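Everything below concerns the one structure shown next.
With one protein chain removed, the remaining protein chains of the complex are shown where they sit.
The letters A, B and C name the chains in turn, as written, and every chain counts its residues from 1.
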Amino acid sequence: MAEEQKEAKPKKRMTATKAAASIGPMVKEFITGTLQARAEGKQKLAYTFIVCHHEEIFRAMDVVPIWTENFAGICGAKRDAERFLQRAESLGLSRSLCTYALCGIGFDQWREELGQMPPDAPWGGMVKPDFMISSGQILCDPRSKWYQASQQFMPDVPIYNIDLPYPLFQRDQDHREVLGYYHRYIVKQLRGLVAFLEEQTKKKMDYDRLRELVDLSDRTWNLIEETYDLRKAIPCPMGTGDAMNTMVPINFMMATQKAYDFFVELKKELEEKIARGEGEVENEKYRLMWGGGLPSWFALTDFNYFNSKGASFPVETTYRMVAPLKEMDLPETKDPIEHLAWRWLGYWTFWYDKARKRPGSEPDVERLINRIEEYKIDGVVMHEAFSCRTWHVGLIWQLHQLAKIYKPIPVYVVGKDGKKEKVYRELPSLILESDIIDITSYSEVDTRNKIDAFIETLESIRMNRAA
Amino acid sequence: MELTQGKALSTVERLYQDYGFRARELKGQGEKIIGYVCSFVPLELIKASGAIPFRIRGNIFEPITKGDTLLETIVCPYYRSCFDLSVKDKYEFLSGVVIPHGCDSMVRSFSTWSYGLPYSYFHFVNIPTVCEESSFEFFEEELNTFRKSLEKFFGKTITDEELSRVIRIYNENREKVRALYELRKADPPLISGTELTMTLTAGSSLPIEEANDLFDQVVAEVKARGSSPLKKGPRILIDGACLDHIELIKLVEDLGGHVVADAICNGARDHFPKTDVTLPPIKALSQRYLDKVNCPKTYRANKAGTFEGDIANRFGDIGAYAKEFKAEGAILYVYKYCDPFGFEVPARKAYYQSLNLPMLHLEDIYSAGTMGQLRTRIQAFLEMIG
Amino acid sequence: MILTLGIDIGSAQSKGMLLGEEGPLNSFECASGVDFKRTALRIQEELLSRSGKSLDEIKRTVATGYGSKSVVFADDMRPDIVCLAKGISSLLPTVRTLIDVGDLYTKILRTDGNGQVHNFLLSGKCAGGSGRILQVIAKVLQIKVEDIGELSLKSKKRVEFSTGCAVFAESEAISRLSQEVTKEDLLAGLHRALAAQFNSLAERVGIEMDVAMTGGGAKDIGLVQSFSEIRKHPILVPPNPQMTAALGAAIIARESLTG
Partner (left out) sequence: MTKVVILKEEIIASVVGPTGPEQRRLANKVMEETLRKASLSFPQITYIVSTGYGRINVPFSDRQVTEVTCHARGIVHLFSGARTIIDIGGQDSKGIKIDASGKVVDFVMNDKCAAGSGRFIEVIADTLGIPLDQVGALSLQSSHPVKISNICTIWAQQEVVSSLAEGVPVADLLAGIHYSLADRIVRMVSRLRVEDLVILTGGGAKNKGLIKALSEQLNRSVLVPPNPLITGALGAALIGKEMVEKARKNKTPIETRERVFKEVEIL
């Protein structure tokens, strides 16, 4: 019966770029790499999280990162997360919690109970780490709680928790007033991580190597932005569907030459496509922005569905570098750790100044407005994943503010007297509701119904638009 | 088994039922009231700035309607209720709101609060996730930023002397809460769990001096009972986040149990730890709020090196309360969508097992509508341990 | 005569609207049953025979609704949101916000009098906030669904009623009744709870006047009344509100003929 009850395998998503199509094997390679490293036993392996700006430290210390969010995402994409989620539930964890974490904890518990990988573990499974680096950031509780919960099943695996806060946008305060002590704190936290890794690996940090790696990821960072900026072209050569693949080198491979080379290739491919006038969609009718939320990894084919209606996604706010480093105006420093800390703060506070200038705006809204302008966006699509508060709370509010402060679209409507009258409409938006990996929260029929109706909404605005 | 209600407890009930009426009065007299949520806001700073801190409360009887139009429903239901009441102008007497980094729900909805509500003052206090030297340093800076922000808003300097004086008043308050808890130790307890939580909740709507007076009066009034009129029943500890209403406790007590101890935010977690008066005030506050408020949000390094040692370290205070108040069972009450507490359910379960204390885990959504469903579970649990 | 047909196959009720050049000729409604294909054919046949028309006069058929893909003879399938906007604009062109209370879902949309959708939202993750709950309760109270509205308006003391699971609403109602709550007060409580939910949804989309209610739920005057109390403004309801999407589908069919 287990067979029949399994979810149907997802249809393969069509990619617009060759680069995106090459991602699958790359992911498989680094997962296989962790299995190999564990078998060889020469390198230490660490559970850790993305967007912490600490991968350079790992790589400089030859520690192999195991990206636990990535593994959960893979289980989701393979539509094989449910059995791990259920295990976590049976431990007493509510399904309303971060499903990435539930999937990871369920997997860990199973692997530790068996003393080997659970049967048919996706891509060989997630190996037991030597230690876990959690990061109690300001925006994600599970990043601190997940490994703490996993430790119950791996009591001998130590946790090191680094704290990486950033100042929240506050109306009554210029963030520059506090950056100094935030920076001092983050530097100390990162140095603490170095000390922990030194102790665990019994090796000293090679700061020259770290400097080189930081430089490599900085260059990659700028290259990514240059590459993604090419998507401003009409028609757009690559959409968010592909970007959900090309996020892999951004989030799991930074500070490697491979990631840099990947974007060199991608940039070339996009330039060629633009030269040929090739778009993600054959006849591009609408340009949409993925304006918030992580995707449902098991339903990436929804992007193809959008494409089939003539809708392209030239830009997304998820998995992007926020802005090129050169625009961030970071203080000069020779110390790579100090630089990482500045870069971290620059990343989170980039939109603050711009937001302060527009009444009623705030950084997330400001970013939406800028992207709408730069990429000539006709509508915003967001995803509210029930299990993740980090990225999915505040979206309704952002749309609310966007409608309030962003320039409205003049359209003709039928007035009370039956005559046409000019009124103003906000940019159309769609919120999809599901989850990152919990497929039980997803209905393809409903989702596609919503997409259909949204496309018709875009069409109607276009038809009634008062030039 | 009826408890007599004297003057002090009648005042408590009124403050509880018409939550905020005293703050409204004070506002009318020209006082400034600053709202806050969570146990991490250093109230001493607000008080020292001349304003009156007021804990924003939810209401489980009020369906969440308006709040849901601005805030996702995947936010902690308790916090959604607080927001809903705020946008419905229930707390119109506030001059501002302070929100700390208590959990994701607070962080991610901060702009919704600060732009969606009409108050003129908003401040966010960042709380470190770890407890170590660098985080105490950082937190001291963050407290100084908060101090400056209050000074700017109220146009008044907060001196160290004033702060030290206020710290002592708050410490007195914590001693008085301790005195209230002492009344729970008799078997059956002299004060019911409902009365105690109602008293603490009422206190969180008052200026600290008035709360201190009120607690004194309640202690005197309850002590005057001499012996408990209550029937003996299983002694229960309640563990979880913020429980600012009495319905769950009343349910336990209606079914024959007694709530005699807790590890909840507006109970022991918030009210027991005192501030060290021998340290410079900001340093002392930084240590009190970061280290002594034992919230799952804060990570404390596992020094024991074993899981059992770790849970003893993390939850030791709960075990101590259970022992001190002779609890016979625990109810772990966790809101849906609560990541900090939600992820600890298996570990807390293991901890209660190690104490040999039966535990009932309830996941709830902060609504009076679910009390019927909880009733059967609680009754069955009391039958199980009774 | 050039006829167009709009068919709306809902989860509970199916509706058909036959449109002539001058306007609607005939409409027909029946239970959807289990065989949607047959239901669709039956609607087509009934409408033709009632209007005395022949099949070849129908130049275009547009299907919509939950079971629209079962209408094998349809020329096109359109989302119900779109058909609702079209339908309401032709019936009540001043309507800017529409709440459609269906059997499985509640839909909120903003439109413009031209029949174009400007924004929309669908209800929740289960049938807890849909029209189905009204049927469930009617069954418990042993009354007809049609009578719910009148009864609810007679309430003197509305009770708090929580709309969780639509199926378990039955047991909640039973336990309320055994607490000696009257049918009238119970229904008023239910209506209030539903209306409050609709209002939250609608405010998310942004409410513009006028506001209308359609779908099977709009036949319930208690629900409409309750919603207008919350809005503090009258709520418009077209005649035969459950036909709105079918009408919209037929109009869309006609428009695509005339281009």
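What we mean here is this: contacts are C-beta pairs under 8 Å (C-beta built on N, C-alpha and C of every residue); 3 or more make two chains touch, one makes a residue touch a chain.
Predicted model, so just to flag it, every value in this text is computed and none were measured.
The chain not shown here is in contact, across the full complex, with A, B, C.
Touch with the chain omitted from the figure is made, among C:Asp35, C:Glu146, C:Glu160 or C:Glu229, by C:Asp35. Within the whole complex, the absent chain has one touching residue among C:Leu55, C:Val167 or C:Met209, and that is C:Val167. Only one of C:Glu22, C:Asp56 or C:Glu180 touches the chain withheld from this view, namely C:Glu180. In the full complex, subunit C contacts the hidden chain through residues 11, 34-37, 66-67, 70, 104, 125-128, 130, 132, 140-142, 164-168, 171, 173-175, 177-178, 180, 183. Of the residues in subunit A, those that touch the hidden partner chain are 1, 4-5, 7-8, 86, 89-92, 440, 443. Touching the omitted chain from subunit B are residues 358, 370, 373, 376-377, 379-381, 383-384.
The definition used in the following text is that only the chains that are shown with their structure count from here on.
Interchain contacts join each chain to each other chain, per the touch definition above. As a whole-number value, the distance joining the C-alpha centres of subunit A and subunit B reads 35 Å. The centroid of the Cα atoms in subunit A and the matching centroid in subunit C are 39 Å apart. Mean C-alpha position of subunit B lies 46 Å from that of subunit C.
For subunit A, the set of residues touching two or more other chains reads 396.
Residues of subunit C found to touch two or more other chains are 204. Partner subunit A is touched in their complex by these residues of subunit C: 78-82, 89, 93-94, 112-114, 116-122, 125, 204, 206. Subunit A contributes residues 396, 403, 411-416, 418, 423, 425-426, 428-429, 431, 433, 441, 446, 449-450, 452-454, 456-457, 460-461, 463-464 to its touches with subunit C in the complex. Listing the residues of subunit A that touch subunit B in their complex gives 91-94, 96-98, 101, 134, 136-142, 144-146, 148-149, 151-152, 155, 158-159, 161-163, 165, 167-173, 177-178, 181-182, 184-185, 188-189, 192, 360, 362, 364, 384, 386-390, 392-397, 400-401.
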